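Report on the structure given below.
The complex appears here without one of its protein chains, the remainder shown in place.
What follows is chain A.
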Amino acid sequence: MNRLLILGTALAALFVTPAMAQQPTKLLNASYDVARELFVSVNEAFVKQHPGVTVDQSHAGTSKQARSIVEGLEADVVTFNQSTDIDFLAKNGFVSKDWTKAFPNNASPFYSFPSFLVRAGNPKNIKDWSDLARDDVHAVFPNPKTSGNARYTYLAAYAWANEAYKGDQEKIEAYITKIFDNVPVFDTGGRAATTTFVERETGDVLITFEAETRGIVKQYGADKVEGVIPSVSLLAEFPVAVVDKVAQKHGTEALAKSYLDFLYTEEGQRIAAEFGHRVNNEKVAAEFKDQFPAIRLVNVEDVFGGWSKIQSEHFASGGTLDKLYGSR
């Protein structure tokens, strides 16, 4: 009998707990999988300015996060690494349709791009995208069919080839096929590819976001790996949005907005830069100038005509990626 009582109380407590989450001093930020440390720092700084507020963090692949929010994960804000996943939320009525206008720079407080990580001293002298098609160069990146990170790599390589071969479809596709041929192993995600490259010492160059390459150098040491910036790459935005439907329910609209605004402040931008992201704030960008060599970035709209076009032409089943990736 006693045990039943305890069990009952415990169960009741479980159901009551979420009610406490509805106080307006609490935010839940649903973010991408490798942003945990970044937002630990951001939240610390934000809470200092807003005493009494707590910011909880949820991290997973952003497609999964978007799906979870639609199914009931009560995140007040999202900080993603793919705009298509916020579009999915907008389509389902959780985020306003014009979310890209709600915050500066396309609602992307910081940005990055696919970049190179090579072994210390760059023994194979890998400088640019053209080197990836050399016979003696083996690139490592995850499977573009399962990893958003690798899709950026694919698109960046495609964008470079599109310029280099002046839109000659045959040459572009031959180039991409050649890179794919040289990849020793396709892991399912970015983290696994890093392990393959750094710990199993497979391949000559790892391709991932510049911000990631900095984290990897920090983790494994500059005596093992070093970053190389290619001549041109594809702008990768990190879009943010208030999840209106949830924020309205929690009464946290104002707090949620000020949280995302904070990412654009000098302090927020400095934290992002410390974690290897490029920022638009001129003062902070100048401070970190030495760490971020200049690079020419092209964007998805100009090269490919937008994400929906990429989806239908490249990533849909039977699209260009399927054709080039083949039956690997």
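Keep in mind that, in the parts below, a residue touches a chain if its C-beta (ideal position, glycine included) is under 8 Å from a C-beta of that chain, and two chains touch if they have at least 3 such contacts; residues count from 1.
In the analysis below, contacts and distances are computed from a predicted model.
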(request) Just go with whichever of "Sulfate transport system permease protein", "Branched-chain amino acid ABC transporter", "Phosphatase PAP2 family protein" or "Phenylalanine--tRNA ligase alpha subunit" UniProt uses as the name of the absent chain. (result) "Sulfate transport system permease protein"
(request) Sort through A:His50, A:Arg134, A:Arg191 or A:Arg270 and give me the one touching the missing partner chain. (result) A:Arg191
(message) Tell me which stretches of chain A touch the chain missing from the display.
(response) 7, 10-11, 14-15, 17-19, 28, 33-34, 36-37, 56-60, 67-68, 70-74, 191, 194, 215-216, 219
